[in-house]
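One structure is given below, encoded as structure tokens.
For this view, one protein chain was removed and the others were kept in their places.
The first chain written gets the first letter, and so on, giving A, B and C; residue counts start at 1 in each chain.
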Amino acid sequence: MLSASVEVRVRYEETDKMGIVYHANYFTWFEIARIELLDAMGCPYLSLEEDGLYLPVLSCKADFRSPAHFDDRLRVVVKIEDSPLVRIRAGYEVFREEQLLATGETTHAFLSAEGKVVRPPEKFLEKAGEFEKRGQAPVVE
Amino acid sequence: MLSASVEVRVRYEETDKMGIVYHANYFTWFEIARIELLDAMGCPYLSLEEDGLYLPVLSCKADFRSPAHFDDRLRVVVKIEDSPLVRIRAGYEVFREEQLLATGETTHAFLSAEGKVVRPPEKFLEKAGEFEKRGQAPVVE
Amino acid sequence: MLSASVEVRVRYEETDKMGIVYHANYFTWFEIARIELLDAMGCPYLSLEEDGLYLPVLSCKADFRSPAHFDDRLRVVVKIEDSPLVRIRAGYEVFREEQLLATGETTHAFLSAEGKVVRPPEKFLEKAGEFEKRGQAPVVE
Partner (left out) sequence: MLSASVEVRVRYEETDKMGIVYHANYFTWFEIARIELLDAMGCPYLSLEEDGLYLPVLSCKADFRSPAHFDDRLRVVVKIEDSPLVRIRAGYEVFREEQLLATGETTHAFLSAEGKVVRPPEKFLEKAGEFEKRGQAPVVE
């Protein structure tokens, strides 16, 4: 399993007149967590795009249990549980301290610059493999 | 069934560096279609809030088949197929001309100003009933 | 003078917890009005980009007199008063019925795909000239 987490502080801009975070913004937070996971793997998203690969969102969903509010400091956890094949599925959890506010999922595929679905690049698979091993037996730093 | 549709023209702000619409923006378009449906029913969302009722999003999802681009003129169709009980489920389709670009779903519940889940108000149920009848036997205008 | 106007209906997503429209969203409305002006001139922005030209924002400002609210139907007026030289300046007014809610200004320059500032293309200047003449002596349609 690949996993990472990131801190997000709720921006005023992300709230709506109901006084809570507008639901679509959770998907931007999921994006931030994915970017962090790719960084942690040693395979930053920007370097994938520099190699002519894109990782668009094919589907996404979220379930909201409790609203997030302005200035909340949230923790967004991302997990990729299955081996990344052509379709990659990432799960998300949004916490305020110990409280689970929302869960979500996105699916992705690697796309070439020409817009064709391609297999995950070797670099990505290799880094994913190394990252998983590190996760199981963490290196002392 | 309750149904409405709305035209959306893609804003530059809604695109991202992939050259396509950022996925989270579809949920804003779904919102626009919901607002239009409530208008068409004769039960504008603003009037619900004035009555102290809110209709937050409990869950949402979208599946993306083909990307939308800047300046596209899209048609967003919303349908509520089930009788609205405590939980209301709305389905969405996004078209560019005849091409289906994306589908989606949101679920909602009526919330009181105190944040308690309540049954749909009489006004809403009545207007929904009338709207469905009009849909089945459209009035000649 | 080049001028156009566009209707905007305030989206729930554009509001914030103060119950009013978040200020940054006015700049997106200004964009919509600019796009409309280029359309009305017969020189759509998309066609400029297809010719390898971009019209980025060099500076922008807005003054807010009265807040806009969810579901308001606003009229956004854009005017280019000076002859478009290398730097193009557009002014904006946002109205709710007769009430002026906000004014603004953006400046732009044409940029080549290589990121160099270039003079406005002939097509643009020609269309601007024709549009101004039409404005002064409107064609009966």
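Annotations for the structure displayed:
Basically, a contact is a pair of C-beta atoms (placed from the backbone, for glycine too) under 8 Å apart; a residue touches a chain by one contact, two chains touch by 3 or more.
The shown structure was predicted, so the numbers you read here are calculated from the model rather than taken from an experiment.
Across C:P67, C:G91 or C:P121, the single residue that touches the chain missing here is C:P67. Among the residues B:T15, B:T28 or B:T106, only B:T15 touches the chain that is left out of the figure.
Considering the complete assembly, chain A touches the hidden chain via residues 11-13, 28, 31-32, 35, 44-46, 70-71.
Within the entire complex, the positions of chain C that touch the omitted partner chain are 18, 20, 23-25, 27-28, 54, 56-64, 67.
On the side of chain B, the interface with the absent chain consists of residues 12-13, 15-17, 19-20, 22, 24, 69-70, using the contact rule stated above.
Methods note: only the chains that are shown with their structure count from here on.
Mean C-alpha position of chain B lies 28 Å from that of chain C. Shared interface positions of chain B, i.e. residues touching 2 or more other chains, are given as 28.
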